[in-house]
Each structure stands twice: as structure tokens, then as C-alpha cells.
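Dumping the structure here so I can ask a few things about it.
Removed: one protein chain of the complex. Kept in place: all other protein chains.
Labels run A and B following the written order; every chain starts at residue 1.
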Amino acid sequence: MEFEVGGKSVFATTGGKPFDANKPVVVFLHGSGFDHTIWGLHSRFFAFRGYSVLVPDLPGHTHSEGPPLESIEAMADWLNDCIEALGAKDVSVVAHSQGCLVALEYASRFPKALRSVSFITSGLATPVNPALIEAAEQDPEAAIAMMLGWGFGPAGHLHQGPIPGNSMVGGGRKVMRGNTPAALATDLKACDAYRNGRKAAQAITAPTQVLIAGKDRMAPAKATAELVEHLREPEVTVIAESGHILPQEAPDRCRMLLRDFIFRHNPATKIAA
Amino acid sequence: MGFRTRQIHAGVTPDPVTGAILTPIYQSTTYVQPSVDEYLSKGFTYARSGNPTVKVLEDKLTDLEGGAATACFGTGMSAILAAMLAFLSAGRHAIISDVAYGGTYRLSTKILSRFGVEYTFADTSNPDAVAAAVRDNTTMILTETPANPTMKCSDIAAISEIAKKAGAVHAVDNTFLTPYYQRPLELGADLSIHSTTKYMDGHNATVGGAVVSRTDEHAEAVRFIMNSTGTIMSPQVAWLTLQGIKTLSIRMDAQSASALAIAQFLEAHPKVEQVRYPGLESHPQHGISKRQASGFGAMLWFEVKGGVAAGKKLMDTIDVWTLAENLGSVESLVTHPVTMTHADVEPEERARVGIIDGLVRLSVGLEDTDDLVDALERALARV
Partner (left out) sequence: MSRFLNFDTLSLHAGQTLDPVYGARAAPIYQTTSYVFPDTDTASSIFNLERGGHAYSRITNPTVGVLEQRVAALEGGSAAVCTASGMAATYCAITAILSQGDHIVASSQMYGGNISLMKNTLPRFGITTTFVDPTDTQAFEKAIGANTRLIYGELIGNPGLDILDLEAIAAIGAKHHVPVMIDATFNTPYLCRTLDYGANIVIHSLTKWMGGHGAAIGGAVVDGGNVDWGATGKYPTITEPYAPFQGINLWEEFGPAAFATRIRAEAMRDIGASLSPVNAFLLLQGIETLSLRMDRHMANTQALLEYLEGHAQVAWVSHPSLPAHSSYELAKKYLPKGAGSIVSFGVKGGRDAGRAFIENVELASHLANVGDAKTLIIHPATTTHSRIDADALKAAGITEDMIRLSVGLEDVEDIKADFEQGFRAAKKVAG
């Protein structure tokens, strides 16, 4: 669907069911240079189990109007604007990679509607190699190769995918090509500049969940350990065989963990009752 | 659970990865080991030693025969070879049914005899003849019941007793009746041997064999030979055989019912000299057959009046029935053992054991009984 925030058009998928702000809501946030398609299977799962699902493209990404936002803080403000514009009341946030920084910032500053946060493969901060930022601006194909090359674990490199016949690395490459150079470079700079992670984590009062990939070569282990340390009693799970792009590399496991966590903290049944 | 349930489900579990209801065909030479210390932890190393698809068939046969373990082979002959190599060596002695499949006869007299194995071919339909043939160095008794092609039957329990006393292994070639009708291990035998090519497959699609052992110790000895001589069944054959076995009991019942009707028809026919089918009261071992098996199978033979020439005329002109080797499939086959399956047995030996020149062997298939009888009637009218 499309809606307006701050006078600009925002695109979001809703998992195959119309968005209804009266239902509990699950918001899925994508990472640097990506878009809504990374959440394909997960969004549909929740939409068909009593939730309203919102999977936005960040401004300047794929179908959402630009320009890309230049800081994590601005993205959190924008997310809050989206949620308020739609009138969502009970919100679970599921975030991947850069989306986790946005979720930290959003959850610490806008706790009113928040019911739970799921952090997938990220820590408190995401320092970015200057060579990668430069490549994103000057040689997008090289930047994509670096990010997906490091991002995917063995399953990605062997062109497997959650749907038989689909190559997740092939699909990821196509999505990222559509978001270079401006969106990717801006995203990476925003990640690199974000410093408020520790304070934000300490301020979060909603229940949290952290999914860690055993073969993650993107999220620094130290930053992830710090995230776990500074959150209040997070539920932590390590998925040993997955790389950084866990929602696609280990979709079934990921969905099961999200389901168990979100069903508990933001149940869809209370609406029916 | 009953046989019909077990012939479908025994040994088979849905693929744990995908849920595939049929066992995948593991057409893979080698198996990746998780680590040096976990070598063999997933059960397989190299396809000569074992294969996941073949293993499912082995487990099913173990269940159906009531044994401890099974090894499957590339052919029925390699199954018999493995049984012999496992329990015989130079200077040892085996007693074998004097009418057995020609290949078994050839293997004994032409090959293993060169390595110093001694053989006595005894009339195993008479337990006293078996007891009389036992020597100090007898380590194996191999009976085929019913025997190919004479349909002579042997008392499995009685011979197992003799074998036990002699300290020998009793192996029964159970190809003709399958575990659906006859379970030798329950009657005291040590090994039940199969050409799975026949009723197990049932569709003329494969060649394969199996040895089901009553004890783990025997099973290990047989498997050691299988691995050392490299005679394992292929995964494609195992897969096809697994499909065939699902209808084993249904085919056996239908084919056996036809066989009895055909045997009765032939017995009453003026141009037929003699018929031999264990289900006929005229069969010399009808009594023991009834005691030790729950069915009589679908193999029989008869002799046309007029000897060899008349028999050949019938086989060359008959329709519906196919002139071919093999047996046990859904297609009805007619075979002339003297020129085909038992040509390697010397004429004197054939005469001695009752493989007469005019013997016409029938493997009754799954066609309509009336069509099979009509075809025989027309063919007989022409001779």
C-alpha cells in the first residue's frame, strides 16, 4: 500500500491482508540498501494470523519517495510518523541489521505503542569500513559484492533460497542494484555515524529478543554482546548455521522464534476476546 | 501389524528434510563426514558398503521375514554367492538341493569347487537323505523350496534341525513363495535368500538379491562379504523394488489363485501328461507345503503328451504368455528349462533330478485367469 508521511509517498507491503490499525501490528524494518522483499515470507505469516503487518521501504528505497534519510535518528522519527499516521496502537518491531539501530532509537524514544522489539543480527553500533562507503558511491557493483559477499553465509553463496528455485543472493543483488548509489551510501554513512546505541538500549522498557547468526561477518561480535548486555533481560538465540542475512538464510527458524516471542508479548487473540 | 500394512510401511519413514513420502534415491557414491571423530556418525561412508535407499529395503525385508538384519545385492546370484562365501571355505562341505536354480548349480560346481569347496547334491525333499549326506566338515545346507523348476518341496523345520545338529547354517532360497507365504527363519532356518528380481519387484524392472539373517552374527558375516566383493544393490533398483513390494501380497494372492486354476485345468486336459503344482493334491509334497506355507505360489510345470517336440510347439505358438526367462513378474511367462534356465546342468544330472526334456515351466502372472487358460487351451489344441 501507499500512504503519505511528511508530504512524501511511503510504500509498504501488508503481507497480503489489508492494514487494520485496530489489530496488533508487526512492523518489519529492512537493512542498508535493501527493501521490503527481505521480509516476504515472514510478513505474510503474521498477516494471516491476526496481525496487521507493515513492511515499509525506507525513504529513497525501491518504491518509497526519496531522498534517503541521513541519520538513524531521522529514520526513527520517520518510523514514528508512519505508525502515528496509520494509527497503530499495539506495535511489535522486527528489525534486521541497520533496522536494529532504527529500532533501538525508536523503542527508546517512542515507547507508547510499543509491545516488543526483535533485533536480528546487529549490535549497538555498526561502524562501516570507509572503503565500503566509498565503493557505494563510486563503484556500486563492488559495494554490493562486498556486502552480499560478507553478508551471506554458505547457503547464500550456494544460491539457495527460502523458496525452492529462488536464489536469495540473486534476488538480493537485484534489490540492491535498484538502491545504489544514493540510498546505500546514505544508509552506510548513517550507520557509521550512529553513537547513541548504548543509551537507547538501556532506555528500552518493552520486552526484547535478540537473534544472533553464528556465521555473521557483518555485525561485530563486540557490538552484539554489548546490545545483549545493555538490554533489559533480552531473549537471546544463536542460530549457528546462518550468516548475517538471517531472515532469508534461516527463514523457518527465524519465523518460529518471532512467532513464539510476538504471540506472547503482543497477542492477536486479545482482539478477538 | 499385519503383512499388508508392513509391506507398505516397514522400514520407511518420511524424509526428515522435505517430508518426501517416498524414500529418496540416494544416487551418491560418497557421504560427507561431519568430522574425523564423527566418522560414520550418520551411518554411511561409501556406496559399496551401504546406501540409505538400499538400507530402507533391507530394513523392510528384515521386518517381513522376521530376521535380525538383511543385506541387499546386485543380483540374486550375488546374494547366494555371499551366503556361500560367508559360511564355506576350502575343505568345507555344503549340501544343496539336488534341484536348484541352474545358476546355483553352476556357481557350486564350476566356480567354488575350484577353490576347494565340497558339495553334495541331495534330495532335500527327503530329510533322511540330507541327514545321510552330512559330513564332519559340513557347514552349510542350502535348500530351495519349492525348487526351480521341479517344484519339489523340502521340510524347512526338519532340515533346520539336521543343520543345527551338524553345526551347519541352513539357508533357504525363499524366492518362489516370499515371506508373504513362507517365513523360513520362523521355521528354524538361519538365512532366507531372495532373488528380489522375481515377486519382490514383480514388474520385470530390475535384478537384485537379498540375504535375510536370523542372527546379527550371521548378518555381519554376509555383509562383510557384500562389502569385500562389492556386490551391493544399486539405489535405483532398491527404490523400484520398494515400490514393487507395496503390492506383493495382492499380486501373490491373485497370481496364486490363477496358478491353481491353471494347474487344475491342465491336470484335467487329455493332452497333458503330468502337472506339478504344490497346491494340487497330486503333488508329492502337498502335505508339507500346506504345513509350512500359507500359500502355494504361482509357479508350476507340466509335460505335454508327445514329449519335447509337442512342448516346443506349444511354447512357440502360444499367445498371451511370453516365452522368456525370469519368473514372478506380473507378465505370465513360459520357459523351457532344458534349453533356457537349466541348460548349464548336465543332461544326466537333469534326468536324475527330474528336469525332463518335455518340462514346460509356467510363471503365472496377473492377467485375467480366463485369458491365460484360453491361451493354453488354444495352444494345446494345436499340438
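Methods note: a residue touches a chain if its C-beta (ideal position, glycine included) is under 8 Å from a C-beta of that chain, and two chains touch if they have at least 3 such contacts.
This one's a predicted model, so the numbers in the text were calculated from it and none came from an experiment.
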{"item": "Chain not shown: contacting residue from B:2, B:16 or B:270", "value": "B:16"}
{"item": "Residue among A:109, A:198 or A:255 that touches the chain left out of view", "value": "A:255"}
{"item": "Contacting the left-out chain in the complete assembly, out of A:129, A:166, A:205 or A:269", "value": "A:166"}
{"item": "Residues from chain A at the interface with the omitted partner, ascending", "value": "13, 15-16, 35-37, 40-41, 43-45, 48, 62-63, 145, 148-150, 152-155, 157-167, 169-171, 173-175, 177-178, 217, 251-252, 255"}
{"item": "Footprint left on chain B by the chain that the document does not show", "value": "14-22, 24-34, 42-44, 52, 239"}
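Quick note on the criterion: only the chains that are shown with their structure count from here on.
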{"item": "Between chain A and chain B, centroid-to-centroid distance (C-alpha), Å", "value": "64"}
